[in-house]
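Okay, structure first, notes after.
Heads up, one of the protein chains got dropped from this complex, but the rest are sitting where they should.
What follows is chain A.
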């Protein structure tokens, strides 16, 4: 673990930066914008219109992409006392996030669209436009911490409150992007209730607004239904590890490795134990299921690495996070060419190609990559048997 003594954080930033605050209409980004303004920055609020045909109202508890959300963001900006605009990034979002999401599922992988949005939209399309227009930084309501080293380089760290930490979805940012990122909520050791209380104190009407969850462009939360509409029904077989057919499905894209629910397998396994999705093969439209032990992954390769700073050389020991709300696990990783080769100290379950692996050194984000292949413990056991 490395420490960074003396590194100033953005809790005491220089004042008077021109800051563009991305405001979703939710409570976090509203409080973040308010804090940035209170810290003495010249803040302008922007709501990103990401849907070409926004719904008028939220359904259920989900945020983003409705006209009501844009109005909530506008009202928050009014109260904070900052200018506010809506920017239409729907076309970029569709191309870079939604289409990628569909294509990844179609290819049997499990993408994380929030990471993709941070990489391609918030800290690319939006940031580039902001910088060109004379802004110094983009501010969001993410829970993560940017540390500025004495030599001026930036590091991304986990939020002070590990329970709120969102550094995983920011693991795709490089140091240039970080140099212009501001996360005013990152070093708050606080609960969501306290953020809501702060919003209330500041007179922000979004204080009581429900949290957004899941995927903003799938308003009803039905990912499988969304994919079915885009990709059509494609009936195929569900097979066990021996290749014996145990059921059928209406589209392999509707499954995620490690999934247990919703398999609708007619007859139980011989041992009576629950079965999990082990493999998705889009080529022959087959889903393979098996016992939980067969999910154990001991190593993986990942592509498209992104580093917060200089790429590490040689083999190193890190902690890794594999899902937005997943725990940490110890790994050994080495960059070989453009491919990250990762070995787990202990086997882990529920690792799917398409997911991002984010490497940490203590609380510091080292970098991230997209999982391409996994190596199962069972396969190795079979080989050595």
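A few remarks follow.
Convention: a residue touches a chain if its C-beta (ideal position, glycine included) is under 8 Å from a C-beta of that chain, and two chains touch if they have at least 3 such contacts; residues count from 1.
Definition applied: contacts and distances are computed from a predicted model.
Of the candidates "Formate dehydrogenase (Quinone-dependent) catalytic subunit", "Spore coat protein CotJA", "Cysteine desulfurase" or "Cytochrome b", the chain left out of this view carries the UniProt protein name "Cysteine desulfurase".
Per the touch definition above, the residue from A:70, A:160, A:256 or A:363 contacting the chain not shown is A:70. In the complete complex, the residue from A:40, A:83 or A:225 that touches the missing chain is A:83. Across the entire complex, the residue among A:49, A:79, A:179 or A:372 in touch with the chain not shown is A:49. In the full complex, chain A makes contact with the omitted chain through residues 44, 47, 49, 54, 67, 70-71, 74, 83, 85-89, 92, 125, 128-129, 132-134.
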